[in-house]
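Of the protein chains in this complex, one is absent; all others appear in place.
Let's turn to chain A:
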Amino acid sequence: MQASTYQTVGQPLPHESARLHVAGSALYTDDLPERHGTLHAAFGLSDRAHARVLAIDLEAVRSAPGVVDVICLDNIPGHRYLGPVVADEPVLADEFVHYVGQPLFAVAAATHHMARRAARLAKVQYEDLPITLTAQQGAEQASYVLPPVRISRGDIEAALARGPRRHSAELTCGGQEQFYLEGQVAYALPGENAEMQVYCSTQHPSEMQSMVAHVLGQPAHTIRVECRRMGGGFGGKETQSWQFATVAAVLAQRSGKPVKMRADRDDDFLITGKRHDFRTRYDVAYTDDGLITGIKFEHQLRCGYSADLSGAVADRQVFHTDNTYFLDTFDIRSLRVRTNTQSNTAFRGFGGPQGILAIEYVMDDIAMRLGKDALDVRKINFYGREDRNLTPYGMTVEDNVIHELVDQLETTSDYRARREQIRRFNAGSTILKKGLALVPVKFGISFTATHMNQAGALLHIYTDGSVLINHGGTEMGQGLNTKVAQVVAEELGLDIGRVRVSGTDTSKVSNTSATAASTGTDLNGKAAQDAARKIKAALCRYAADHHGCDESQIVFAGNHVMCGDHPPIPFDIFVQSAYKARVPLWSSGFYRTPKIHYDFKTLTGRPFYYFVYCAACAEVVIDTLTGESRLLRADILYDAGRSLNPAVDLGQIEGGFIQGMGWLTTEELWWNDAGRLMTHAPSTYKIPSISDCPAVLNVAFFDNGNAENNIYQSKAVGEPPLPTAVSVLLAIRDAVAATGQGALPVLNAPATPERILDALASVQAPLPTILPDDDTLAEAPPAEIGYD
């Protein structure tokens, strides 16, 4: 990477809260001092996947020790149905329950433990109704939360028929629980005149404010939502913190006492949605070189019982089904399947990883069918620089660096030589087999909902020269506040220690967007920069007047202000004099992402401001007796543009990769036949632990700027690293393939030891002949609706 020409921006500074984290003094919502009389709330949950509630007897709940209040849907004073896009989720269950774990009622009691105990005492009579659990079941029944969407170009059937080669199969991939270490929590404090203050662990304070207002039936200006930090979010607190915030607020309003609602881990798993699992059917035609000449996909996403963000997640899966490849003739259909399970929601990557996995799996199919190296097949399909650069959704890829980036990683990871070493190892090893895969990623940056691409900031300079910045983004560990502080420090020529970022607060910056879609720094950094530049402009005018120098010659640097020939003035002295001259020392800032537009009816436009490019090369070893696998080495090359903070970005890249690996290997969500999620805590749901980190993990930055005018020419880093872990799954598949005689391994995800053993069995069998039912694929209706 080029040396930074900046003082603060580009420096590998520690996370702004690092010292607080290690000292245990960083305050999370549950750590805030409790006000006297605080009550604690818990949900009573449905234990049926789909049923009519015939009767609900809450007598034992009400009379349990410590119980102060019990509420059902009827007790909600305002709106009873909510949702980020479609208002299809009751605050508490109505006459029907739609999944095991759906909140039926809520209890407020003197202690957390009392509330939880009481919540288990309800006697509920159900009349069971038929249940739909999997995406496939739901797709067969045409059970959708939103209508199907389809985009296509060219005559797909002709292209498929023309070949010259053709292959069709299907792939299933499991979901993923966010498993933020800090569970869902909200703390509602009633104030005067119907005011309600809610501390909430949420990525979207404005939406929480709006939903609390709706549920209470009050105007938004009576509600204030704050979040200093989250103990992880990963998408799981984008919308789904709402039930905790709103119900805590209702109970607080009814009792007049502060109410805290903190989910026990098992309840959190049972109540909240996860990454969408999916089944994809595909049919592909290609040349003898491996160039795709036509491809048809049908993605079936399990959305759960309600729409939540599923429309946008499914759209993003469609938008990433091309990944780094030009698809000339294609037909991509997306089914948003309704099931009797948790309402699936945002999770880092937001459908993107699901789209990327689908096409990468197909790339390996083609390579294996042709007996070619998968990397060569990938390269031949890459988007062109000047031509072959139109995406399926009509956006031209203008900033393509995938050729150079992959070439570089191929060299630095020693891909070809290791391919040969592995071939030799496998030839001499009966039980253990190794596999290698190099997978590129292109990830679109911006919310696909164009209006969300805006941000605000509020900057104060105090007369001692200290600076406080507030913005609409939330800190969940990703280092957003660190980067925003760096931007402000850079703009004002200050040491980072002079700049403090305060917690997100809907009464400071209003109408904020969720901190999501990797856009936190792009949007809020620019808004903060705008605020700083506005103040700086006012200060320059003042300095020019006061010191008689040219405005354009005034420099803010090194904690001083330089005005022409004057000796440098310490920043604090300078702002004191400006204050006395009655110059405003605060400003708002605003940013809206330029260039983007998107028609959700046709799924076309320019949904993304720019693309992030990256790639990973993974080497694994598997045990063919047990199906156990281990990642031995990973090499990742990432295009962060001009990184604002390489240390923070490195953390995001490594963390995203390992999280993605968990999704595709050890993390398995398992529902029993009655629809109860049986993997609902870390004892049964296995995210990567420390020994899963490979002994060799090489991460490097690709030397690149951002072709667009993004904040300091940086690029986003939140989500794109996650799908690079597709390399781990495909390396496992490569190892499985090494045991067979050219048969195509069927490896579904997550690749648990059991699935790997199944995959090993699949290569001993004849070639799979699962052909999509052409009738159902051909009958796909046109796109009707998208995400608003």
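The criterion applied here is as follows: a residue touches a chain if its C-beta (ideal position, glycine included) is under 8 Å from a C-beta of that chain, and two chains touch if they have at least 3 such contacts; residues count from 1.
Everything below uses one rule, namely that contacts and distances are computed from a predicted model.
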Name under which UniProt lists the unshown chain, selected from "PTS sugar transporter subunit IIA", "Aspartyl/glutamyl-tRNA(Asn/Gln) amidotransferase subunit C", "Maltose/maltodextrin transport system permease protein MalG" or "Xanthine dehydrogenase small subunit": "Xanthine dehydrogenase small subunit"
Among A:S63, A:S689, A:N709 or A:Q764, choose the residue that contacts the chain missing from this document, as touch is defined above. A:S689
Would you indicate which residue among A:L539, A:V612 or A:V648 is in contact with the undisplayed chain? A:V648
Identify the residue among A:Y99, A:Y180 or A:Y415 that touches the chain left out of the display. A:Y180
Residue, one of A:R48, A:H98, A:R117 or A:K379, that touches the chain absent here: A:R117
Those residues of chain A that touch the unshown chain are 12, 14-15, 17-28, 30-31, 33, 113, 116-117, 120, 178-183, 229-234, 264-266, 429, 431-432, 476-479, 621-623, 625-630, 647-648, 650-651, 654-659, 666, 668, 670, 672, 678-679, 681-684, 686-693, 695, 697, 752-754, 757
